[in-house]
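One protein chain is absent from this view; the other protein chains keep their places.
We call the chains A and B, going by the order they appear; numbering starts again at 1 in every chain.
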Amino acid sequence: MGTKPSRARRHPLTLALLTDFGLADPYVGQMKGVLASRAPGVPVVDLSHGVPPQDIRCGRFFLRASLPFFPDGTLFVCVVDPGVGTSRRILWARSDRHSFLAPDNGLLEGLPLCECREVANEKLSLPVVSSTFHGRDVFAPAAAALAGGLAPAKLGPAHPLPQGKDEEPAIVFIDRFGNAVTDLPAEKAMGRTSVRLEGKSYGPLRRTYSDVGEGRPLALVGSFGTVEFAVRGGSFAESFGARPGQKVTAGND
Amino acid sequence: MGTKPSRARRHPLTLALLTDFGLADPYVGQMKGVLASRAPGVPVVDLSHGVPPQDIRCGRFFLRASLPFFPDGTLFVCVVDPGVGTSRRILWARSDRHSFLAPDNGLLEGLPLCECREVANEKLSLPVVSSTFHGRDVFAPAAAALAGGLAPAKLGPAHPLPQGKDEEPAIVFIDRFGNAVTDLPAEKAMGRTSVRLEGKSYGPLRRTYSDVGEGRPLALVGSFGTVEFAVRGGSFAESFGARPGQKVTAGND
Partner (left out) sequence: MGTKPSRARRHPLTLALLTDFGLADPYVGQMKGVLASRAPGVPVVDLSHGVPPQDIRCGRFFLRASLPFFPDGTLFVCVVDPGVGTSRRILWARSDRHSFLAPDNGLLEGLPLCECREVANEKLSLPVVSSTFHGRDVFAPAAAALAGGLAPAKLGPAHPLPQGKDEEPAIVFIDRFGNAVTDLPAEKAMGRTSVRLEGKSYGPLRRTYSDVGEGRPLALVGSFGTVEFAVRGGSFAESFGARPGQKVTAGND
């Protein structure tokens, strides 16, 4: 926690929502209804509701890669929650700049956290708590309470910081343009002679689409600062059958 | 209308949008442009734009099930409108807590309404009214006028309250996780030995996913307070070919 003053605000000033609910169903709308009821006037930003259902790794990647772009004092409300209705815990945590609510399932791993608590205070939840939708019944009212100035200590007892596990770098999602986005940090591939997907080389890391000819594949530094596979003017995923989970490596050969 | 003071505000303080427009087309964006023009600063919340095209029963279900989560004084702007361009009426109505704009096609049935009017005042609409998009040309400007303090009596003449019809409980939609959500209130299935879909039993009503083993189907109290069919860790709709309209019953046998 150090000695220099934290830029994390005592009260969150912006709520950012990250879920795997999609936007067709009314789940996100109901969460926003609760926020409008209990935290009127607090800005709510949709980070994404397009995390593939129950895909914790993708949710964690979206969260970690998006942090630099959000204001100091943002509270990220993260609901990718396959364990809803079981005894999994809900955590609140904070870094120097931001704070977070998420299930204790790995979503918060790898973040530069400095404090963590269990959200155990049932008085914060809606009067009736379903066993299937804690995003609305527990997360949203807790977020509203924090935005209203609730001291984090009132959420529940201190909890050890979530620890990251080592994972082999892989494709984490395919974006709308057919780019295959991996979680291999770009700096680990820079200067290497070949970037490989499931062992197949796509040459060295490029800077931009136009470094190759129209219709040609490439590996480049993508929008998340990680290695991304693309086809200039086309869809890498379609052309090469790429899908989440395929392993990426970089080496000299 | 009773004698105790209504919590419905004289002026709506929040606008909630419910449509079947989806979010790919610019229809919702144009409605929001009208609201930003005519009701600047009034908060707009998307309840859902994912009602299946022209599916009034699903729209009504989304609306009714979401009311408890929205603030007092919310005006719900509901546009599922297969009759646009015909002589169908547009209604304004209010309950004790909320108010509503919707076509007179059944969307508002089953709500606890206490007052209803026809929206007949053409001076409230945009200068040019299309015959295909009243959400933008009639509903949005009427909502903005109400948010600005227009007395509901200025909308048009009083209208009888919409009456609910009895419908056999059925699947109303399949959510993103493959859960089959029905409109059978959970309390009607509690304590019964079997909950059936199209006659096939899935056992008694369960409390939570973890009441059955991984990969097993169950009927449980869902996020809407109604009976929902699910597969723990899977998709009920995919595994069992469930689709909207299939009938649900609960009994002892």
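Operating definition for what follows: contacts are C-beta pairs under 8 Å (C-beta built on N, C-alpha and C of every residue); 3 or more make two chains touch, one makes a residue touch a chain.
Keep in mind that what you see is a predicted model, and the values were worked out from it rather than measured.
Student: Can you tell me which of A:P40, A:P71 or A:P185 touches the chain that was removed from the display?
Tutor: A:P71
Student: With the missing chain put back, one of A:L23, A:L107 or A:L124 would touch it. Which one?
Tutor: Within the whole complex, the residue contacting the unshown chain is A:L23.
Student: Which one touches the absent chain: A:L220, A:A237 or A:A250?
Tutor: A:L220
Student: Can you list where subunit A touches the absent chain?
Tutor: 13-14, 16, 18, 22-23, 43, 45-50, 62, 65-66, 69-71, 74, 173, 175-177, 207-210, 220-223, 225, 228, 233
Student: What subunit B residues would touch the chain not displayed?
Tutor: On the subunit B side, contact with the omitted chain comes from 20-30, 32-34, 36-37, 40-41, 53-54, 82, 84-86, 130-133, 136.
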